[in-house]
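Excluded from the complex is one protein chain; the other protein chains are retained at their positions.
Chain naming follows the written order as A and B, and within any one chain the residues start at number 1.
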Amino acid sequence: MIAITLLELKKITKRFGGLVALRDISLSIDEGELVGIIGPNGSGKTTLFNVISGVYKPDSGSIFFAGIDITSYPPHRRARMGIARAFQIPRPFPGLSVRENVAIGALFGVGGEGLDIESALARADDVLRLVGLYEKRLELAERLTGSEKKMLELARAIAMSPRLLLLDEVMAGTPPASIDKLAGIIRELAREGVASVSLVEHVLRAVAKIVERAVVLHRGEIVLEGSVEEVLRSEKLREIYLGGVRFVA
Amino acid sequence: MDIGDLFFNITSGLILGSIYGISTIGLSIIFGIMRVVNVGHGAFIMLGAYAAFWLFTIYGLIPFISAVVSLAMGLAIGMILFYIIMRRIIRGEELMSLIAMYGVGIFLEELANYLWHADYRGYSWYIGAIPYLGLRIQLTAISGAILSIATIAALFVFLYRTGLGSSLRAVAQDPVGAYICGIDVQRIYALGAGLGIGLATLGGVLLTLYNPTGIYPYLGHPYTLKAFVIAVLGGLGSILGAFLGGLIFGVIESGATYIFSQLGSPSPGSLALFLGFVILILILLIRPEGLLRR
Partner (left out) sequence: MRLSWIARVQIILALAFYAILWGLREVFPQYSQLLTLVIFYTALGQAFNIFLGLTGYVDFGYVAFMALGMYGGALAVKYVASTELPPILALVLGPLQSVAMAVVVASAIGLIALRLRGAFFAIATVGVNEGLRHLIEGARIWGGAEGVIIPGDLRKLFGDEGFGYITTAYADTMLAVIASCAAIATWVLKNSRIGYGLAALREDEDAAKVMGVNTTKYKIIAFITSASFGSLIGSAWGLKVTTIYPPEAFNITYTIEAVIVTVIGGAGTLFGPLIGGVLYTLTKYYLGVALPGLQLLIFAPILVAVATTFPRGVAGSIRMIYSRRYILRELLR
């Protein structure tokens, strides 16, 4: 099977004043890959996501998505191409219903231009059934519980028919009962060719379920890369986290 | 075009500009500390102007005293305003914060209109004039400029040499960090609001020193626009920026008014104001953080 490169970061550098948040980051992600970006607080993970989704412009370097140079593309254009993002602290549209929240993903994600409202709502229903929020579809998003909002966050991203999922700490704060379900969805999407990049600060055993290849970020640089088993066992990682990696069973 | 006249205009522009600066600093402070845009800013300047008028007309208090009274009054009003209104809008939707401050300004103007009617008021207080370039500059105007400079000096001493002032700066930079350091952020916000409003009312008094006529309830409108131009020019949140921006704007306004009148416009002041608006747009587009910010 030929692996098609989906996302390519070439020597990305991003500075904030005197602080170098990302230094010469080069990274390549193929279709259907499950990648994890591991790193402690301040390592630059969120900045990396902001650069990929277009919120920040890199000071130098370039980004290619499906072979196209998207370095200067604004966020909404990247979303239309298939880059979807789920935030660590969920940001649903509070005044809209659960269904409408997800429908917006369908309307403005890949192929959304031709979609009418009815179809978008129908697709939203499908995705909600998948994540188990269908019963609450008419509720206002602000009324959901914390973990339901996390599921909603994922549902919105999925509704965009993405080719690349940017998942920010999606496992943290998810109740154990939902972890397998979440992992199942992400892995199923991967089988269909959707790549997932997960940001991981607290390495949980659950992380291994949605990460096959791990990239360790420290102070804006990639210091380690490999399969998740190799990386999680390495000394380097222990050093970076000061006191070793703690597995939470 | 008479060069002497032009220079006279530039000088008066500087004098007026220093007063503009003080009037605007309040706007910058409130934004810098609380991220609230006081859309009703001009109404407080109007209150200050009326304070100067009434205190002079009824009690014979000279504007220098009114200035102090105004500052105290504005401080109190600002703090009350914070506890009733601003406290609630800080964490809400930005749109509603703008609407709320807009409503406050309108309320004050309508109240002034109801209490004091829409007639133009003025007072006259002559303490002498000095000859300059063939014309005369009123000592009241010069004293207004001197008071402005004194105020900003005092403000700097307060902000940089007192504990309370440092707390204000800390909260402006990082409210969470300040909170962790034990600063009562809500009280500092209230103080910031009081200071911001107080400086606006003080500005109103000083404006009457420059021009003691034309005081009416809707006086604030052009000043709101001018304050925004100046604040954005100097960088929202920057005190020195607001002051310097005021000076620059004062000069540009006076100079432009003079030039437009020489060009035969029947309302040179109007055109100068339009120019001010154009400058605002240009700055917002090109360098929204202000010309004088690092």
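What we mean here is this: contacts are C-beta pairs under 8 Å (C-beta built on N, C-alpha and C of every residue); 3 or more make two chains touch, one makes a residue touch a chain.
Model, not experiment: these values are computed from the prediction.
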Practice prompt. Considering the entire complex, write down the shown chains that touch the omitted one.
Written response: A, B
Practice prompt. Specify the residue from the set B:85, B:137, B:170 or B:185 that touches the hidden chain.
Written response: B:85
Worksheet item: Which of B:37, B:52, B:172 or B:200 sits in contact with the chain that's absent?
Response: B:37
Worksheet item: Of A:53, A:178 or A:234, which sits in contact with the chain we cannot see?
Response: A:53
Response to the item:
The one residue from B:224, B:238 or B:254 touching the chain left out of view is B:224
Discussion item. If the hidden chain were put back, which residues of chain A would touch it?
Written reply: 53-55, 74-77, 79-80, 84-85, 87, 91, 93-96, 100, 103-105, 107-109, 112, 115-118, 120, 138, 140, 143, 156, 160
Fill in: Interface with the undisplayed chain - residues on chain B
37, 39, 85, 88-89, 92-100, 102-104, 106-107, 110-111, 113-114, 221-222, 224-225, 228-229, 232, 260, 265-271, 273-274, 276-278, 280-281, 284-285, 288
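Going forward, only the chains that are shown with their structure count from here on.
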Fill in: CA centroid of chain A to CA centroid of chain B, Å
48
